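Structure, as structure tokens:
Note that one protein chain of the assembly has been removed; the remaining protein chains are unaltered in position.
Chain IDs A and B follow the sequence of writing; residue 1 opens each chain.
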Amino acid sequence: MSRARHEPLAHLALAAAGETTGPDAGVTLQAAPYQPAVILRGESGNAAFLEAFRAGMGFDLPLAANHVNSHAGATALWLGPSEWLVQSTTGQAEHGRLAAALTGHRHAIIDHGDGQQIIRVSGPRARDVLSKLCPLDLEGPDLAPGRCARSILARCSILLHPLPGGGYHIHVGRSFADYVWRLLADAGLEFGVAIGGAG
Amino acid sequence: MLLLQCPWCGDRSEEEFACGGEGDIVRPLVPEELDDRAWGDYVFMRRNEKGIHFERWRHAHGCGRWFNVARSTVTHEILASYQVGDDRPELPE
Partner (left out) sequence: MRQAINRLAEGGRIDRTERLSFRFDDEIMYGHPGDTLASALLANGVRLVGRSFKYHRPRGLMAAGGEESNGLVRLRQGGRAEPNVRATEIVLFDGLVAESQNRWPSLRFDLGALNDRLSPLFPAGFYYKTFMWPANLWPSYEAVIRRMAGLGKAAKSGDPDRYEKKYAHCDVLVVGAGPAGLAAALWAGRTGARVILADEGTELGGALLGNGQQIDGRPGTAWVAGIEAELAKAANVRLLPRTTVGGYYDHNALTLLERVADHLSKPDQGQPRQRLWQVRAKQVVLATGALERPMVLANNDRPGVMGAGAVQTYINRYGVRPGRRAVLFTNNDSAYRVALDLAQAGVEVPAIVDLRAQAPLGWRAELDRFGIEVMADRAVLGVAGRNAVTGVQIGKLNAAGNGVVPGLARRIECDLLCLSGGWTPSLHLLSQSGARLRWDGTPGCFLPGEAHQAVRVVGAANGDFMLQDCLTLGAGAGKSAANDAGHQHRGRGPRKPVAAVEADPTPPRPIWSIPGPGRDGRKSGGKAFVDFQSDVTAADLRLAAREGYHSIEHVKRYTTVGMGTDQGRTSNINALGIVADALDVAIPQVGHTTFRPPFSPVTFGALAGGQTGPLLDPARRTPMHGWHQANGAVFEPVGQWHRPYYYPKAGEDMAAAVNRETLAARTSLGLMDATTLGKIDIRGPDAAEFLNRIYINGWKSLAVGGCRYGLMLGEDGMVFDDGVTARLAEDHFHMTTTTGNAAHVHDWLENWLQTEWPDLAVYCTSCTEQWAVAALCGPNARRLMASLCPGFDLSAEAFPHMTWQTVAIPGVLEGLEARIFRIGFTGELSFEINVPAGHGLALWEALMAAGEKYGITPFGTEAMHVLRAEVGFIIVGQETDGTTTPDDLGMGRMVSSKKDFLGKRSLSRSDTMRQDRPQLVGLLTDDPGHRVPEGAQLIAGNNPAPPQRGLGHVTSSYHSPNLDRTFALALLQGGRGRHGETIHIAYDGRAVPAQVTAPRFLDPGEAAK
């Protein structure tokens, strides 16, 4: 019997699920559960590579900076001119399809699902909490919902993804998850923090 | 705190970048052919310009790309930002 995958924030987020500080929580923190993800490397200028991705995944890789494309449970987030984060909600199969589609084209696929933690920050004061820690212009057009940007949160590297439905996904390296969670909880104290369950 | 123009990501705060010092230093193709002085100049000697300084930055907490910047060391005005491999742009006098 295999042991379940261990979640980086099991000791904080899951333990505190449902708790709230302050009367009306202005911000809600949630630790997203593991989701398969890879870093995809390839050349933006390589038409055959782009076409192979499209053929295999059914959508285009985003080529413009800070853009996000998705289709049928798979999402590609632009990280750099030769780098994307590809996530899937449907499991590892998606990534098998990706690897098969790109065979023969210059690329690299690096597993990343265990290497990151996604923290969801939502609620009416979510932006106010982030603006205490992140130098990005959160009101600017580059961070409209559905875009993404790498930046820093305090002294940690993050990928920030404003969600179309409101709130943000903050991707952090797994080892930083505990620190970033505590930072966000502290920064939100002024507005009241609710801890959402996994999901 | 400077505001740098990443050629890919646009205006971002200096906190996201790492400075790589003087740019446009070309590694000698055959180092063995250089005498100690010429090799030492390549490794150690830098211009430390008062005026326009051509330097390299990496968007370390962003897209990860290295790029070139022309910056006035007197006013910190940034006169140009351009990708590695691009020619130096024409700058106003």
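The criterion applied here is as follows: contacts are C-beta pairs under 8 Å (C-beta built on N, C-alpha and C of every residue); 3 or more make two chains touch, one makes a residue touch a chain.
The structure displayed is predicted, hence computed values, not measured ones.
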Just to verify: which one of A:M57, A:L77 or A:C134 makes contact with the chain not shown? A:C134
Sort through A:H67, A:R97 or A:R174 and give me the one touching the missing partner chain. A:R174
When the complex is taken as a whole, what residues of chain A touch the one chain not shown? 1-3, 5-8, 11, 21-22, 34, 39, 41, 82-83, 106, 108, 110-116, 131-132, 134-137, 139-140, 154-156, 173-180, 182-183, 186-187, 189-192
Residues in chain B touching the chain absent from view: 1-3, 13, 18, 20, 26-28, 30-32, 34, 36, 39-40, 42-44, 56, 58, 60, 64-66, 75-78, 84-85
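In the analysis below, only the chains that are shown with their structure count from here on.
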Chain A residues touching chain B - in the complex, by the definition given at the top: 65-66, 79-81, 83, 135-136, 142, 149-152, 157
Show which residues of chain B lie in contact with chain A when the two form their complex. 8-10, 12-13, 15-16, 61-65
